[in-house]
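Presented below is the structure to which this report refers.
Only one protein chain is missing from this complex, and each of the others stays in its spot.
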Amino acid sequence: MAEQFISRGFKGRARVTDQTIKERIPPGQYETNEFPVLSAGPTPRPSLERWDFQIYGEIAEDLKWTWSEFLKLPRETMTVDIHCVTKWSKLDTVWTGVSVDTLLEGVDLDAQSDVGYLIVYCDGGYTTNLPLADVRNGKAWIAYEYGGSPLAAEHGGPARLLVPHLYFWKSAKWVRGFKLVKENRQGFWESAGYHNYGDPWKEQRYAGD
Amino acid sequence: MAQQLKWQLGTVVEIRQETPSVKSLILHLPGGTMHLAGQHVDVRLTAEDGYQAQRSYSIASAPEDKYLMLTVENVDDGEVSPYLTGVLQIGEQLELRGPIGGYFVWSASDARDTSSPLLLVAGGSGVAPLMAMLRHRANAGHKVPVKLLYSSRSYEDIIYREELEHLVENDPSLRVIHTLTRQQPEDWTGYGRRIDREMLAEAGWPAADNPLVYTCGPTALVETVANYLLELGYESERIKTERFGPTGG
Partner (left out) sequence: MRDTDLRLDGNAAGGLLNEIFPFEMTSAEATCGGCGAAKPIAELMLYMHGMGSVLRCGGCDTVLVRITHIQGFYRLDLSGMSCLKIADNIH
């Protein structure tokens, strides 16, 4: 097999390689100062009057919040690092949103200990899947502000899931609901060869990693 | 004929500054050039650490030309175009694959294409595949009436300006209509705004003539043009589109 031709002098997008933050960059990643927009379809632009967020599925009672109800929930602002499977990492991103723990308060999870997973549903049809444990205990939020401003539509606004400890495709844009289920089911990218779990520190990018 | 395209290396034999932000790369291909006007190539750049970036560029040269011409607009925060217009030098090689495409193509020898007038609508560097068509048409001595409506930011940004003037001088069946969207010279009597429905109605062909349209350029322009032409009665199967993405590329 012939050796790959190298384009003399080509470096690609500016990639910061500051050694002082090396331990914050998972294996195989590079830091970027940009915030790339990866898009698999048209940007949904739902009416906030009709927007709602629902938690349903194999649980006793469904929960639902309208946008105005959602904004009245306790909010947090957090600074987190995010890691995209396409190899860019962005440090110290600032988000404001509602902790998933707050949303799950209305679900008696102890009574339903076999419900171990959630399927995330979004405007535009995107889906992803996660273990329930990975969105509890301060690990996940529904974020509606980025950097102190309302979350832009191309970055998932009005609200997106934020799960910074996993690759960023799990932080589903335009999130509208969680279906809590007993059996895990693969979402949009998981069913196309990406890892079911997606831990950037174990470099779990693809199925079988 | 089933075929699988392979990556090959073209050698840069000439670099031409077309406008302040646009350069044409003229490439020698080992197997020569055999393409249809309108087709494109995929260009792939590989960094030393293995990182790769790939983009499509329309072939601007005619099938009859000895070398392959790619016309590239430099986008400041782009990834590939700054390399192609600022780093790549004569004598160096470029990895590419092609020719690709069987939809956005025009061939003088294809009987279907000769009977109704052609409307070519270009935005910025979207003129490249349409230029391949015009060059090929001139080489073939083809006389199907054709109008090129070409949108540029300013007079200095018109790519192939002199060559287009030359083609028009020598061919009464070709008309080139410019519109300059941001800046116009003092003595400018042409259009001075973005392409709109009125301009297409004036500058295009009557729908009853059953025109065939090729439109290429930024996605927003191409979609706007296609929608207006449909409103003007053009048939959707006779409007061929090629989107270049956001302005530039």
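Letters A and B name the chains as they come in the text, with residue numbers starting at 1 for each one.
By definition in this document, a residue touches a chain if its C-beta (ideal position, glycine included) is under 8 Å from a C-beta of that chain, and two chains touch if they have at least 3 such contacts.
Because the structure is a prediction, the values reported are computed rather than measured.
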item: Residue of B:87, B:100 or B:207 touching the missing chain in the full complex; value: B:100
item: Missing-partner contacts on chain B, residue numbers; value: 1-5, 40, 42, 56, 97-98, 100-104, 218-220, 223, 240-246
item: Absent-chain interface as seen on chain A, which is shown; value: 36-43, 84-86, 125, 152-154, 169, 188-189, 191-194, 206-208
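Operating definition for what follows: only the chains that are shown with their structure count from here on.
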item: Complex contacts: residues of chain B adjacent to chain A; value: 7, 9, 45-48, 50-51, 53, 79, 83, 87-88, 92-95
item: Complex contact set, residues of chain A against chain B; value: 4-13
